[in-house]
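Complex shown without one protein chain; remaining protein chains in place.
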Amino acid sequence: RDQIQVAGSSTVLPYAKIVAETFGETFSNFKTPVVESGGSGAGLKEFCKGVGEATIDIANSSRKIKDSELDACKAAGVTDVQEVKIGYDGIVFATDASNPDIAFAPVDLYKALAAEVVVDGKLVANPYKKWSEVNPALPDAEIAAYIPGEKHGTREVFEEKVLAVGCKDAGAVDVIKAAVADEKEAAKKCIAVRKDGLAVDIDGDYSETLARIAANKTGVGVFGLSFYENNADKLKVATVSGVKPSVETIASGEYPVSRPLFFYVKKAHVGVVPGLKEYVEFFVSDQMIGPDGPLAEYGLVAAPDAEREEIRTAVEAGKTM
Amino acid sequence: MSTKLLLAILLAITAVAFALGRMRALSLSGGKLSTLHSRPNYYGAYVALVSFLPPLLLVAVWLTVSPFNVNSAVRDSFPDSVKAQSSAQQSLAFGMVSTLAQGLPMLSEDELASIKQDPARLQPVFAGKGLAIAAEAQPYMLDSAATLNAMRQRSQLALVTVAIALAIAGAFVGLRTVAPQLRARNKVERVILGSLVVASSIAILTTVGIVASMLSESLRFFSVVPASEFFFGTVWDPRFAGAGASSAGQFGLIPLLAGTLYIGLVAMLVAVPVGLFAAIHMAEYATPRMRAIAKPLLEVLAGIPTIVYGFFALVTVGPFLRDISASLNGLATGNYTSFIQAQSVLTAGIVMGIMLIPYVSSLSDDIITAVPRALRDGSLGLGATRSETIKRVILPAALPGIVGALLMTASRAIGETMIVVLAAGVAARMQLNPFEPMTTVTVKIVNQLTGDLEFTSPQTLVAFALGITLFCITLALNIYALYIVRKYREQYE
Amino acid sequence: MNIMTEAAAEAALEKKMNTVPLKMVGKDVSVYYGEKRALFDVNLDVRENTVTALIGPSGCGKSTFLRTLNRMNDTIGGCRITGTITLDGEDIYDPSIDVVELRARVGMVFQKPNPFPKSIYENVAYGPRIHGLARNKADLDVLVEQSLQRAGLWNEVKDRLHESGTGLSGGQQQRLCIARAVAVSPEVILMDEPCSALDPIATAKVEELIYELRSNFTIVIVTHSMQQAARVSQRTAMFHLGNLVEENDTDKMFTNPDDQRTQDYIMGRFG
Amino acid sequence: MNIMTEAAAEAALEKKMNTVPLKMVGKDVSVYYGEKRALFDVNLDVRENTVTALIGPSGCGKSTFLRTLNRMNDTIGGCRITGTITLDGEDIYDPSIDVVELRARVGMVFQKPNPFPKSIYENVAYGPRIHGLARNKADLDVLVEQSLQRAGLWNEVKDRLHESGTGLSGGQQQRLCIARAVAVSPEVILMDEPCSALDPIATAKVEELIYELRSNFTIVIVTHSMQQAARVSQRTAMFHLGNLVEENDTDKMFTNPDDQRTQDYIMGRFG
């Protein structure tokens, strides 16, 4: 095999593509790596099939590998796995460009989208139909939110950083805890999304969300920062807790909703599959993931300088999990 | 000698064998062909087969078995330190060895010597030859690569010798057996029949493969989630089922199944009348010109990738239906809210139905055209109008075929994915309103397999259970359909 | 051989036909299949309540002419007709004429038996159903039974009316087709070698039927058997190479034909 | 009517046939279509270079028996045969028998004309081609012409040998099928009502052909016309309801049959 094979997250895919392409152009003695898309889980599954020519070398992931997955990997002989963080992905809320400016707080989103909310101290099925019912400052439009489907890693971030926070802010946690004894169940109740059709799961990609917003101008969609930036002329981004999402605000941690992106390298293949070592090193170089690199230009939120340095030393040292 | 060349030589021998066999048969007949059991060509083909099949079989077996031998021999030659590693590591090492083996013949003596002295030069030297070698190649690998090349060569040489010998021997034996009484045609036909049987068995092997590749994972799923919860559950919410123990019914199949059937039904309601009427019109009324234009155009509909239909539904049909429902509602009640959602069973059904039109129409058209003319004449001669002839004579005669075509179509509807994802959404709900979104089994199979979900969890394993279930359901449907078709099948002519 | 001679004798007893009114009249009928001309200016009259036989060697255009009489040729691509044919004085090729109505009035039995792949009952009931000839099931049952009886098939099939018509033997199939045509009670019945698949006994039955029917129906029959023509018809027309050679009373035709070719054909001297 | 009587007279001149060697022998032949029994223990001999006619009312099993002789029944699903049939002493139902070879030796002409949808030439040339009966194109051309001539079709089609065989009229189609069968020069030719679509002249030609062929071929012919049986055959077998009623020399059969049923059938008393 003379080509690196990469599979996994569709969120990481555009970045991996840029790196792969530049890699192929820069290292003319190696072929351009093949980057499959298919989702983090599917990529990790292929990754953990085993070691050897017929298996992939790298799995992109928009989330950390799970312990159970790592165990499965090890059982299949993939004992040494290198984890490489490449930066952060900001998650933004946006509507059609024709709408007025919107400022969300997590609590608004929680109230608008949760399955059950607290009204008069009691947990009831979400009664709100319009944004203005949730918060009079919001537009007087029907609630329609296009949120990532459950297969997406983004969904987890949305739940953790928006719904759970909103749940707490709204003071619903206590009511729920009072109703449900089990801690875990309570946490789940906090982040359960309404299923009456006002919150629409999108299992496709952001372009599908965009199409839906184009079809329903008052709808609110959840996008990756990079996607938003590429379509800023069609979309209007909402502030969250008063912060407008941008590479800077996310890098500084001001904007709350973001997540790290990773890829995982099969240590056993490094130095065996031609170009793999070079590719990994090329990927983590500042030329790529630095704040002025093409990935940042595309929308990746670069990790702080120190963290990038850390990543590079870890890669150099061949640190495994 | 490469395998390709060997095959070419074998084919050449076969061609000669054919010619000789034919000639021998001709000469044996002494000019009276009727003394031969079969046509001379069959004798030729017989001799050709006898000379070609055994070496072909040999080559096939050899090429599958010999790499195992060679590989294990080469691995045995690895240093003990390598042998101590895991077998996966060894196979990686072997992979590098075979890459090296590929490059070895390209090197000159000097280069080889220089590499042997300085293993670090290995990568640059090979890179200069246009061969990418990983950084960690080790010196022992060069020897192994040489061994590998030598063994491969030997094996190949042996194969070539034996195969050609076998071919020639086969040709001789074949020629010897050629006699006027030899039932050459029967023998050749038996070989053809054999290949037909092999071809048919592929369908069965496919089924076995599908079931096997899904079964073990499905069993893993059912070991986590009880089958009863899966089959009778009415809530599809796999997200939370994995973590909590008490959350029964989260993997409920029923809403998905309902969505599948509902959307399929709407699609068939669109496709069947339109397709059938189009087929009838083209077969019975249309001028040859119109038929020549309309039929291929309709067939184009079948060729459009479903993803295109999906986007068509998403950006065109869905919003159109929504807006039109809003205006209708406005006209009727004065309240301009839409009652059809952009993403709905109806949208998906209509668009899928459009995709299915040519499946119905093309297949039905061919079947209708195949109804013998005498039946048409019989009916027309009794004073039936054309439509009466079609409705009462042609359609009943063509019915089994049409039912078959419709079943094929229905199965396409059930197996369709992309349109549903984009047009009907992914919300697994149970309801009866065609204006609301629903989802299908196939959508969930794709989503659970390709998502960001943990691959060891029931969330992804459930895809296999869904797959097997769908397989069983369509199987049951098909068995029923066969029974129906059998019951009503009529042989005309 | 008795049947035949008896029938011939009977035929000989027929009266001269010249006075009988005309039911259908063909004037200068020519038929083309694409480039090929199959009929050349045929002028032929079909008299009311009479059996007219069309005879002639194979490929001479008998079937072609017969099919022009109820416009079955319309269904053949590339077939073109010139000249006029009238039914009760109306031009049947007039654009205002309705071919369905025409074919209901001028029924047809084909050379190759062509039962529908339906039950025997349904085969016969088909015509009456589409034309609405029976008010109810009982009516229809009666009609089906009568028709089958007339075709001499009733006894053979009465126990299996609901089995498929295609399961019958060739002869049975053809008789079924006759029953089917008769069930619509048309004014004219065209028969294209209706007995070619029948054994003598069934043939005799059909001939008897034709004999019986001619008091109410006008019948045109193509036959390859001159004996049959002699037995069942009052008028005979002889075709040759797409031309109408002679049209005459049957008894005259078979005893003293006007045309030499007819004479020769009947004597088996050409073909 | 002269043809017939002449032919009958000739037939009457034939010698007794009992001494002629047997070509095919059917012993206790029974045929079942699924549950339905169509033939009941038929014992029938076919003599070499002889024309054997099978007669009987419609549906009596004539075609069925004929098809057992070259195992065409094998191709009908659910058709089962018991008893033995031999050809030159060999059991043709023996597993070692090659049915293809058998059918090349025992050719067949069907009741309904079934030309291939290919050119007329190809229709006739097909058999010789697959059996390798012609060494080259010229041979084949001769063979095709001869066969068409024997079937009395040559003059009609010689200018359009390369047009489709399905474009011919019914009668022409059937003669094409006969030409096609003859082109293979089988030992036995089975004909299932070969003349049912032919006019008398073509029929007479075919009869003449049969007459001519029998010196070299063994012919078994199913016919619904007793006149034809009388004219062309030396032996006649009469079937009724699946039973062989009588098998006899033709002249004896038509003058003084042994079986009362034969007598009745010939006289038209039942059916």
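Per-chain numbering from 1; labels A, B, C and D assigned in written order.
We take it that contacts are C-beta pairs under 8 Å (C-beta built on N, C-alpha and C of every residue); 3 or more make two chains touch, one makes a residue touch a chain.
Here is the rule we go by: contacts and distances are computed from a predicted model.
One chain of this complex is left out of the view, and of "Phosphate transport system permease protein PstA", "Nitrogenase protein alpha chain", "Acyl-CoA dehydrogenase domain protein" or "HypC/HybG/HupF family hydrogenase formation chaperone", the protein name its UniProt record gives is "Phosphate transport system permease protein PstA". Taking every chain of the complex into account, the absent chain touches A, B, C, D.
One of B:92, B:214 or B:263 touches the chain omitted from the figure, and that residue is B:214.
Considering the full assembly, D:126 is the residue among D:126, D:154 or D:211 that touches the omitted chain.
As for the chain not pictured, it touches chain D at residues 70, 72, 75, 77, 100-105, 107-110, 112, 114-117, 126-127, 130-131, 177, 180-181, 184, 186.
Mapped onto chain B, the interface with the missing chain covers residues 185-186, 189, 192-193, 195-197, 199-200, 202-204, 206-207, 209-210, 212-214, 273-278, 280-282, 284-286, 292, 294-309, 311-312, 315-316, 354, 357-359, 361-363, 366-367, 369-370, 372-373, 383, 385-388, 390-391, 401, 404-405, 407-408, 410-412, 414-418, 441-442, 445-446, 449-450, 464, 467, 470-471, 474-475, 477-479, 481-482, 491, 493.
By the touch rule set out above, chain C reaches the unshown chain at residues 98, 100-101, 104-105, 130-135, 139, 142-143, 146, 185-187, 212-213, 215-217.
Just so it is clear, only the chains that are shown with their structure count from here on.
Chain C and chain D have CA centres that are 29 Å apart. A straight line joining the Cα centres of chain B and chain D is 50 Å long. Chain A and chain C have centres, each the mean of its CA atoms, that are 83 Å apart. Residue positions 112 of chain C are each in touch with at least two other chains. Counting partner chains per residue, chain A has no residue touching two or more of them. Every residue of chain B that touches chain C in the complex is listed here, in rising order: 372, 374-385, 388, 392-393, 396-397, 490-492.
Residue ranges of chain D in contact with chain B, taken from their complex: 98, 100-101, 130-133, 135. Taken in their complex, chain B has these residues touching chain D: 31, 33-34, 36-37, 39-40, 183, 185-186.
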